[in-house]
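The structure appears below as structure tokens.
Removed: one protein chain of the complex. Kept in place: all other protein chains.
Chain naming follows the written order as A and B, and within any one chain the residues start at number 1.
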Amino acid sequence: MANKISDETIEYVGILAKLELSGEEKEAAKADMGRMLDYIDKLGELDTDGVEPMSHVFAVQNVFREDVVTNGDMRADILKNAPGEKDGMFMAPRTFE
Amino acid sequence: MELWKMTALELSGRIRAKEVSVAEAAQAMLDRIEEKDGLYHCYVTVDKESVRKQAEEIQKRIDSGEFAGVLAGVPVAVKDNMCTEGVLTTCSSKILGNFVPVYSAEAVRNLERAGALVLGKTNMDEFAMGSTTETSAYGVTRNPWDTGRVPGGSSGGSAAAVAAGECFAALGSDTGGSIRQPAAFCGVVGMKPTYGTVSRYGLIAYGSSLDQIGPICKDVSDCAALLEAIASYDAKDSTSVRRQDTDFTSALKEDVRGMKIGVPRDYFGGGLDGEVKEAVQKAAGLLRERGAAVEEFDLSLVEYAIPAYYTIAAAEASSNLERFDGIKYGFRAENYTGLHDMYKKSRSEGFGAEVKRRIMLGSFVLSSGYYDAYYLKALKVKALIKKAFDEALSKYDIILGPVAPSTAPELGGSLADPIKMYLGDIYTVSVNLAGLPAISLPCGKDSGGMPIGLQLIGGCFKEKVLLQAAYTYEKARGEFGLPEGSGKDAGSIADREEAEEAGRYGEAI
Partner (left out) sequence: MAKQYETVIGLEVHVELATKTKIFCGCSTAFGGAPNTHTCPVCTGMPGTLPVLNKKVLEYAVAVGLATNCTVTRYGKFDRKNYFYPDNPQNYQISQLYLPICRDGSVEIETEAGKKQVGIHEIHMEEDAGKLIHDEWEDCSLVDYNRSGVPLIEIVSEPDMRNAEEVIAYLEKLRMLIQYLGASDCKLQEGSMRADVNLSVREAGAAEFGTRTEMKNLNSFRAIARAIEGERERQIELIESGQKVVQETRRWDDGKGESYAMRSKEDAQDYRYFPDPDLAPIVISDEWLAEIKAAQPEFRTEKMARYKKEYGIPDYDIEIITGSKHMADLFEETVRLCGEPKKVSNWLMVETLRLLKERGMDPEDICFSPENLAKLIRLVDGKSINGTVAKEVFEIMFEKDIDPEKYVEEKGLETVSDEGALRRAVEEVIAANPKSVEDYRNGKGKAIGFLVGQTMKAMKGKADPGMVNRLLKEML
């Protein structure tokens, strides 16, 4: 395997992705990611100099809304699925130190 | 003929002729589901009460003349990654195990506006990540042709439900082949429209630049009718395209004379199962007999499609799935210390292995220092692949090839080796990268009796050409049949035991 994924990398990606992997999962993830990256490295065979990266497949452009209020109070609907709710707000673990 | 065996259009003809009531059609489906779904497990959610209520309401509106279209009263199924107001929408994930949307996907609303009856939500690979429907958090779906095999994925529940007669038609979504491949494995017709044809509003995103909703049906005519109903310009979706040519049923003509069909040599090399190859080549021959000009050509870049696709899809998925954080909806872990621990625990417990694998990969390819080498490179390769297809499609009306390298594999055999599983998408992913329409329809069976899929790929917005060719082929091919009553009886006791064993194995992965 050309791509060796270190523990630090898996740890780091876990922080980015907010995933906590068990020891076993971490090992599997290291192997999987290394193999996938080896595979993706195949793209390096292609000369893409001067090729414009294509983020959008079609020439659809300038899609806008007018600045007109269309929504009313939907609070009850918005909070319907909340795991925790108080005073019309979503409850989250504290963010303040 | 038994009701459940009818196509959607056959049924709606009977409904319009008042030979069958909507309630009878709905009940026939509920009976079928009751009888078969314990085995096939096509559905995640069926709300019988709501089905009966809808049936009554739709009947009234048919009687009043309000619903006069060809889908009025037709019971359909919807893949569980499309939001349905008031109905559980899980994406076959634990993390959305209790999510009841307060809005419906635009495609679902379009079906409802056409008078279709939504039976329930079909099983899928978790967040549409998979090719077997085995990554569902709610158990595997079995292939009605052989319950020891997978139905394909990720829209496996929808394809299996159509094949099993547990619905008359279904909606699936296709990010890299997720409509076409399960349709091929289940011996039904599936279509991925041109990107932007069907609104993505309310479709829970996997790879936003690749996702497209489409129909899975018993035949090409149903497929055209369903696509006609769900295609619409939607101001809520910035990638929606305003099209005038969505009268797809008008393309159901038996005529391919003068049509130019290109068959990429690079689709028939190593890795393609011999029986599949033979069946697909036979299909090409049949179209030639009917007057199409069929020739081989070199498409190029085929082996780069999968790495480009998985890079882009994983990157977009890693971002799209960030919203599942245990705060606004869905699963929140019970025990945690502080905010970030809550995020990590909820997501780690809520997502399955394949989803985590792709989120990790996607986060990595976007991360500082790797963006250019991986993500940007993939976007450039995507541009090259699109160019290759555009060039081919300037010469040919249609590109013809297989849907998948093999027929449906056995349950439990795929997940252990992800790269091998991803390789199964080799003929389907480029279509998504290039935004093209493509249709998958049965073109034969292998020696084990498993259906083989034929794929026709068209130029942007050329669904009508595809439908016309597919319709012509379907007529030339003759009746394909449904699994039950044609060959192996998948409902037998012996099969069921064998299937359950395989299922346990599947779940244990």
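Going forward, a residue touches a chain if its C-beta (ideal position, glycine included) is under 8 Å from a C-beta of that chain, and two chains touch if they have at least 3 such contacts.
All of these numbers come straight from a predicted model, not from anything done at the bench.
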{"item": "Visible contact partners (per top-of-document touch definition) of the missing chain", "value": "A, B"}
{"item": "Given B:Gly73, B:Pro101 or B:Gly424, the one touching the chain that is not displayed", "value": "B:Pro101"}
{"item": "Touching residues on subunit B - with respect to the absent chain", "value": "82-83, 89, 91, 96, 99, 101-103, 105, 200-205, 207-209, 235-239, 315-316, 318-319, 322-325, 327-329, 339-340, 343, 363, 366-368, 371, 375"}
{"item": "Where the missing chain touches subunit A, by residue", "value": "12, 15-16, 18, 55-56, 60-71, 73-75, 77-79, 84, 86-96"}
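One rule holds for everything that comes next: only the chains that are shown with their structure count from here on.
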{"item": "Centre distance in Å when subunit A and subunit B are each reduced to the mean of their C-alpha atoms", "value": "23"}
{"item": "Subunit B-touching residues of subunit A, taken from the complex the two chains share", "value": "9-10, 12-14, 16-21, 25, 29, 32-33, 35-37, 39-46, 48, 51-58, 60, 63, 65, 74, 77-78, 80-84, 90, 92-95"}
{"item": "Subunit A partner contacts - residues on subunit B that touch it in the complex", "value": "98-100, 102, 195-196, 209, 235, 238-239, 241, 301, 303-304, 306-308, 310-311, 318, 322, 325-332, 336, 338-345, 347-348, 351, 353, 356-357, 359-365, 367, 374, 376-384, 386, 418-419, 433-435, 460"}
